[in-house]
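Submitted below is the structure of interest, expressed as structure tokens.
With one protein chain withheld, the remaining protein chains of the complex are depicted in position.
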Amino acid sequence: MEIVMCFVIGFLFMAAVYLMLSKSLLRIIIGTGLLSHGAHLLILTMGGLDGSSPPVVSPGVTDYADPLPQALILTAIVISFGVTAFFLVLAYRSYQELGTDNMNLMRGTEDDD
Amino acid sequence: MKTNDVILQTTTKLIFFIIILFSIHIFFAGHYAPGGGFVGGLLTASGIVLLLLAYDIKTVSTALPINYTVMTAIGLLVALATAAGSIIFNVPFFTHAFDYFDLPLLGKQSLHTAMLFDTGVYLVVVGVTMTIIQSIGADD
Partner (left out) sequence: MSFVYFIFIPMIVALVIPFLYKKVSGIHTGWFVLVVPVVLFGLYTTLLPMVQKGEAHSSSFDWIPSLDISFISYIDGLSLLFSLLITGIGSLVVLYSIFYLDKTREQLHNFYVYLLLFMTAMLGVVQSDHLISLYFFWELTSISSFLLIGYWYKRDRSRFGALKSMMITVFGGLMMLGGFVLLSIMGDTYSIRELIALAPELANHKWFVWSLVLVLLGAFTKSAQFPFYIWLPDAMEAPTPVSAYLHSATMVKAGLYLVARFTPLYASSEYWIWLVTGIGLLTLFWGSFFALKQTDLKGILAFSTVSQLGLIMSLLGAGAISFHTGVEDNSIFKYAAFAAIFHLVNHATFKGCLFMIAGIIDHETGTRDIRKLGGLMSLMPITFTIALIGSFSMAGLPPFNGFLSKEMFLTGMRSISEFDLFAFDTWGILFPIIAWIASVFTFVYSFYFVFRTFTGKHKPELLPKQAHEAPIGMLISPAILGSLVVAIFFIPNIIGDALVKPAVMAIQPFLYTSTSDIKIHVSAWHGLTPELWMTVGIIVLGYLLYLTLSKWQPLYSKFPEGFSLNRLYDCLMFLSEVGTNRLSRLYMSGYMRSYLVYMFTGIILLTISTVFIQNAFDMSFAMISPIRFYELIIALVLVAGTVTILLAKSRLTSIIALGAVGYTVALFFVIFNAPDLALTQLVIETVSVALFLLAFYHLPKLNRHENRMKFRLGNALVAFGVGVTVTIVALSAHSQKLVPSISSYYEETVYTEAGGGNIVNVILVDYRGFDTLFEIAVLAIASLGIIGMIKLRLTTKKEVNRNEN
């Protein structure tokens, strides 16, 4: 299953990068969302998918799933939610102010700084 | 923007409390079973979001007059204070302690300083989620 997962993750990353390179703001945000899904699954797969029971101590169980990647992912999920929300607001506020969602038009000018 | 949705509002009244109760259960169970501050906080927040969807922002904010930014700040302070509190007992920053107590009604239970820290996390997560949702919802 790990091998299959590796390819699924690769596909997720590919789609995410493709979306992030596009010119539309919304697609970029969706791309970052996909990218974080891919990263979470990547971390999980790297740690191995072979644990036979959840990492919760219970009598008689020795073969737990690796808890460390899970802890990392849990942190990452919540953070990515915060980041996505931030992006979302950033995107629609700049759309409101600038009147476009085309990244190519959001270049700034020489005397902007 | 909101239509008067009777079915949604009626079920929400019931489900909201179930969600909140469940989230509190999840939060307290966190140390021994799946759950914890993050999930608990998110569940609570999603319960309030449900209220927001069923009613409008004004109604919800009169029913639950909570300033969520202050809530975030309190959460951060609680977490930091728990971590820093260990310094008073002359042990390194972030050392947790636990012990078992016999409590009335509940019987023998373990009490953790880690639980206090998790409370901080819970408050921050609820505070942040609701701040974001409310700000976006209130934006015209």
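Chains here go by letter, A and B, matching the order in which they are written, and residues are numbered from 1 within each.
In the analysis below, contacts are C-beta pairs under 8 Å (C-beta built on N, C-alpha and C of every residue); 3 or more make two chains touch, one makes a residue touch a chain.
What you are looking at is a predicted structure, and each value in this text was computed from that prediction instead of being measured.
Although one chain is not drawn, its touching partners on chain A can still be listed: residues 1-27, 30, 33-34, 37-38, 40-42, 44-58, 64-68, 70-71, 73-75, 77-79, 81-86, 88-93, 95-97, 100-104, 106-108. Contact between chain B and the absent chain runs through residues 1, 26, 30-39, 42-43, 45-46, 49, 53, 69, 72-73, 75-76, 79-80, 83, 94, 96, 98, 110, 112, 114, 117-118, 120-121, 124-125, 127-129, 131-133, 135-139.
Operating definition for what follows: only the chains that are shown with their structure count from here on.
Chain A meets chain B in the complex at residues 54, 56-57, 74, 78, 81-82, 85, 88-89.
On the side of chain B, the complex with chain A involves touching residues 32-34, 38, 42, 125, 128-129, 132, 135-136.
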